[in-house]
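Yeah, one chain of the complex is gone here, protein chain that is, but the others are all in their spots.
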């Protein structure tokens, strides 16, 4: 039994962590914090916890929490974690950062895309990018895990198996991604007011979304060369889910069956990645509430392009689910501990 | 470890049973059937099961299934179970019928409201109405459980504590209930076509819904007298959830705090009923994916009327969740085995 | 051609007025105001106006606007209009107030329910409650129209024909109303954040909603006696629409056909009220984008109760549509000028 704390537990990612940690067989929840709501009971924020968890938010005393916790999840706006984490804290506890501060290895790229100074760049190299299926063997060597972003997890998993293959033109990638509105968080804004996003779809931050360099860096690492790609996020009128429709040109002939085999091999040991059979394509409904990433493949022979489509639950594999998966790896639990429920449908 | 089978596993209630039974620590799934899809793999019907349960639908051989199962769930249209169940079958296995055939003790009322002949009326008295919170102590004595309807579960739980109290006028009850669209099942019809029910609300089967006599019979049993009430169902544009707004006139003065205490006492040992604090009212989002029934109370002093509002997840406490709860009681498991997850939000 | 201005044009009601006035054959739009956005172009607030109306918000100079306008619509929070309107202004122009300040004739009731002092109580008697179907002949005698609330319009129209009839027990009325989320306005709040109200239904302000005394006063006027009733609003996951399910006990026998005839007679000259045929019940989708109020009737013989159900588009007949209808009456236009489009479906 380990003790896990959540710093920044009032947002959607924090709440999903609490839900998963509470259901987890190996975890007891330690401290929860929210700077703006100290002393307020958790079930006042989230009525689903009434009668289940009435714990109040504590002060955000990272030293004390690190002392008392085996693992601390940070679910904070970008720029906050890099002010908070130090070598001393990492000696006391393990940190799983749900935010962006340690995801990009190149500080300059971080500072350019996030328009903020990074306050602990020396810690970046002591951290690992926690995309479990890609980094699995190495994660347990680190005390600071940069949990990947939602769009990035879906995009990278959908394209990773192709990155070393000469048949695919890695300079031609287009990722057209669609996210549910929980991706925008719980902060109120007219753009996420019910009647402003219900019954409508739009692209946003076109050619400017911060997950772009993250996808490029990770795919580039696999490819062994720099990758430049197009990433376009869309806001879709639904609560949860990300669908990433990815296009990549082929440089050599390869049939769909061989490509599928390549994916099956690549993810042979990854229980949370499901490579769909021929003729099947992912839908966000089939992964909801679960840690799965479903991937479907279709070769467009007319244009000699592979269309690879991935689907995840953005709060699960795209955030809290992967956070728990990282924790499971760090502590040697079964990788699916607390994550084995069947996706819930229709919901 | 018991073996549970599901007859009629292709609809939404059947699927929710499969999901819960698969996650249940004490159960292995035996046979699943669907008369129209024999031999078809389950994950072809429900993509969430891909890689998880690829079992095919078997023939609906009730004798064989009864022989091989500790418990059999029936999720069938009304009128079918009463053709299927016999004393012999009940000697071999326990039956939890998700349908209406054994819910009404008065066969004449069944035949009037369902417009069909009941083929095994002699079994009705050998069955129990499986509303766990009300019938708990007696359920384990029966081999045939009539699992309550969705609207009825919500309505009865919301009103039951008042039925023996002289302060409330049981002749004045109005239940205005709102259901998500899973309540209509998975059969295709223009009325449940996406664009026909999205973004609209309507009442239906006004003064004619079959759950009316079920509510009346059960509340009447508690009250010790005949109850006549008004029940109006509405179709609400959401997947899951039932909200029952119940009105009952007061005959004597009683303050809200005393009424709340009455509910807290009545449900003292019922972990799945949550009586909300003063000022709080239930919302279907807070119970989604869970077996909870949340109840809120507001005394309208101007009109001397109690407004009691209940919320459940119609596929959980309103169907499969309660079915599993009944199974837990029948087999002496913890009542919340397989049902202890926190409600999932936002989903 | 008249000139119409809108004070408070940035909210949903203001915008719907602009849309209707822009499409209206007899109107040109004068000034539009929004105190917080002076100088900002309208199409920056509402992208549907791009290329159509790029007029900026002006200062809220009521004297100047009254001088230059034949009619001024006020779409303001309660308590603001009563500070703004004077006898002098009413000599210059006609005012249609979309807010609550002049709806209640009894100042004490206004001040109790709205918890604010009324600053121009002497103007209340110079105003008329602009529920067109009820007050039609008198509206044109007034320069100050109190446009009714959304819930109230739907509730009153659904019950009005019964109020003088001895067969109905006006002390037994229960109104269970369901509104889309535009009813909550455009101000941001966590309660109207997309993922907080999507896929969930709840009651709110139970036994405490400010439309209650408005319904009681108007129905009481028709009945010729004081009415006390129960009104329960619900927030429904859809953009537009109100459904009011109304229950009233019968004191004498009357068949459904006779009751329907009573409604047809009562609304004989009201083109915007549609009394549905036997067996049909209103759905909010059938009135969307229109000024109709659809009313369906079902007599529950078992409980001797009439269930009368009304449906409107809350932004149309429940607000801006009725505002324009009032304007049409004031200026002697066809009552349906600018309001004759068929309801739009599926939308």
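Read from first to last, the chains carry the letters A, B and C; within each, the first residue is number 1.
We adopt the following convention: contacts are C-beta pairs under 8 Å (C-beta built on N, C-alpha and C of every residue); 3 or more make two chains touch, one makes a residue touch a chain.
Predicted model, so just to flag it, every value in this text is computed and none were measured.
**Q** Among the options C:1, C:166 or C:342, which residue touches the chain absent from this view?
**A** Candidates C:1, C:166 or C:342; residue touching the omitted chain: C:342.
**Q** One chain isn't shown here. Among A:66, A:124, A:309 or A:339, which residue touches it?
**A** Considering all chains, including the one not shown, the answer is A:309.
**Q** Of B:197, B:259, B:295 or B:308, which one is in contact with the hidden chain?
**A** Residue touching the chain left out of view: B:197.
**Q** Could I get the residues of chain A that touch the absent chain, sorted low to high?
**A** Counting over the whole complex, chain A touches the hidden chain at residues 174, 176, 178, 180, 195-196, 198-204, 206-207, 228-230, 232, 234, 236-241, 243, 245, 247, 281-285, 288, 298-303, 305, 307, 309, 346-347.
**Q** Which residues does chain B use to touch the chain missing from this display?
**A** 12, 180-182, 186, 188-190, 192-199, 237-239
**Q** Counting contacts across the full complex, list the positions on chain C that touch the omitted chain.
**A** Per the touch rule, chain C residues meeting the hidden chain are 12, 15, 19, 22-23, 46-53, 182, 199, 239-240, 274, 276, 280, 283, 285-290, 294, 340-347.
Everything below uses one rule, namely that only the chains that are shown with their structure count from here on.
**Q** Between chain A and chain C, what distance separates the C-alpha centroids? Give it in angstrom.
**A** 46
**Q** Hey, how far is the Cα centre of chain B from the one of chain C, in Å?
**A** A distance of 39 Å separates the two centres.
**Q** Indicate the residues of chain A shared as contacts by at least two other chains.
**A** Those would be 12, 182, 199, 239.
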